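Input: a single structure, listed below in C-alpha cells.
And then chain A:
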Amino acid sequence: MTLLTIENLKACHGLLVALHDLSFSMAPGEVLAIVGANGAGKSTLMRSIAGAHRPVQGRIMFRGQDVTRLSAHRRVRGGIALVPEGRRLFPGMNVQDTLHLAACRKGVWNFETVLEALPQLKPILKRQAGLLSGGQQQAVAIGRALMTNPELLLLDELSLGLSPVAVDGVYEALPKLRAAGTSIILVEQDLRRAMAAATRLVCMLEGRIVLSGAAGSLTREAVMDAYFGLNRQAH
Partner candidate 1 sequence: MFWLNQFLQGVLLGGYYALLAAGLSFLFGVMRVINLAHGSLAVLGAFIMMVIYQTLGISPLGGLALMLPVMALLGVALQFCIIEPSLKGGALVPLLATFGLALICDNVLFSIFGADTQSFAADIGTLSYGSWAIGGIFISQLACLVFAAALLVLGGTQLLLSRTQIGRRIRATAEDEDAARLSGVDTRLVRAATTALAMVMVGLAGAALGASGSFDPYAGGPQLLYAFEAVVIGGTGSLWGTLIGGIVLGVAQGVGGALNTHLSQIAGHAVFLVVLIARLYQGGALSAYLRRLRMRVA
Partner candidate 2 sequence: MTHAYHVQRWTRRSIASTALIVALNLALLAGPLLLSANAVDHLTTLFVYVMLAITWNALAGYGGLVSVGQQLFFGFGAYGAIRLSQAGVPVYAALLLGGVSSAVLALIVSSFMLKLRAGEFAIGMWVLAALVQLLVSLDPIVQGATGTSLLALNSFAPAARRADTYWFGLLAMAGVALLLFLLLRSRLGAAVQAIRDNEEAARSVGVQVGRTKRIIFVLAALGAGMAGAVWLATSISFQPNTYFGVQWTAYMIFMTLVGGIGTFEGPILGAILFFAVEAGFGAQGVWYLIGIGAAAVGFALLLPQGIWGWVERRYALRLLPVGYMLNLRGGEAGRQRGFARRPSTKPPAASPASEPS
C-alpha cells in the first residue's frame, strides 16, 4: 500500500521549469529525505504536495485519492501538513494561539501531546512568535503542523538559519513523530543528518530525481556524486 504517489509532476515558476516529469511513491511509515543543491526543485516539490504551489501537469495521489486540484487547507484536513521553508509563523500571534489555530483534525496529537513531544515550547506559550529565537520558532512551526494530526508531514529545510544545538533539539523530536505513526518527507541540506534520520533517500538535480534508495544501501560518495550531477554509477 502506498501513502503518496507522485505521477509525472511538472511545475513551473513563470517560464522556468522547476520540476520535470517527476514520479515517485512512498509507503506509510517511511521517512523520506530529499537532498539536492539549491534550485533542484525540492521546495517546489514540497509546496506542490502541500497544495501551496499549483503544478502544470501530473497527478498527486494521497491514500488513493487524487488531491492534485485540492486547495491547501483541504489537504491539511486530509492529513498533509507542511512546515514551510522560513517557518512562516504569524509574528503577532502567541505560541499557544498558533498551536490552537491549527487544531482541525482529530488524532493522537493535541495541545498536551504536542507539548510533551516539544517540551521546549512549554515556557514560551504566551510569547509572540515573532519575538522567539530561530530554534524556538522552528519548534513552534513543527508543533503547529503536528496539531493538524498529519499522516504525512513535510519538513522543508528544518535546519536553515539555526545553530547546530538548535538543530539537534529539533531533530530529537523526529523519532517521536515516527513512533506516533506519522510519515515524513524532509528536505535537508546536511547530508549526514539526512542519511541518519531517513529510511529512504532521494536526490534531486535540476527538477529530476537522479538517485533513490534505502538510506542504509547508499554510500555517501554515491549521494555526493548524484548531488553534484557527476555521471558515476553508484556501486
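The candidate set was assembled so that all candidates are chains of the complex that A comes from, given by their letters.
Heads up, the rule we're going with is that a residue touches a chain if its C-beta (ideal position, glycine included) is under 8 Å from a C-beta of that chain, and two chains touch if they have at least 3 such contacts; residues count from 1.
From a predicted model like this one, the values you see are computed outputs, not experimental measurements.
Here chain A appears alone, and the candidate among 1 or 2 that touches it in the complex is 1. The touching residues of chain A, counted against candidate 1 in their complex, run 50-52, 71-73, 76-77, 81-82, 84, 88-93, 97, 100-102, 104-105, 144-145, 148.
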